[in-house]
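Next up is a structure, given as structure tokens.
Note that one protein chain is taken out, while the other chains of the complex remain in position.
Let's turn to subunit A:
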Amino acid sequence: MEREVIESEMILPTQFRFKKIQMHEKYTKGQARSRQWKHLKQIIPAENYQNYPPHLPNYVNIESPPSMHPRKQICDITGFEAPYSDPRTHMRYANTEVFKIIRSLPNEYVQSYLALRNAAVVLK
């Protein structure tokens, strides 16, 4: 059974009389079951949306466009409005006290704060 199923603590018998094909018949032992679930990133290219007229709605083109409002700059730590940004860590901050905190933070914390708004430095 998959990890998620075990975590959810559903108690399931192995045999269901209402099923035509039992779970263990479909997936013989040892077969990697999770491999056949496609990720959304794999599904979308397989849909071949480019072959269909663009005015028809599909999963991709109903996504919202980027916001037209000016971006809100808020302090990464306190959530206050942040007029400043630290050139070294690239964190936004509201005032000098927050700045002191930022400068005393170890790098991993800085990175996880940045990761919250998807701005962390990702090493590949």
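A few comments on the model shown:
Definition applied: a residue touches a chain if its C-beta (ideal position, glycine included) is under 8 Å from a C-beta of that chain, and two chains touch if they have at least 3 such contacts; residues count from 1.
Note that contacts and distances are computed from a predicted model.
The UniProt record for the undisplayed chain lists the protein name "Actin-related protein 5", from the options "Actin-related protein 5", "GPI2-domain-containing protein", "GTP-binding protein RAB5" or "ESCRT-II complex subunit VPS25". Summarising the interface, subunit A meets the missing chain with residues 1-2, 5, 10, 12-13, 16-21, 23, 26, 38, 43-44, 46-47, 55-59, 62-69, 71-72, 74, 77-81, 88-89, 94, 101, 103-107, 109-110, 112-113, 116-119.
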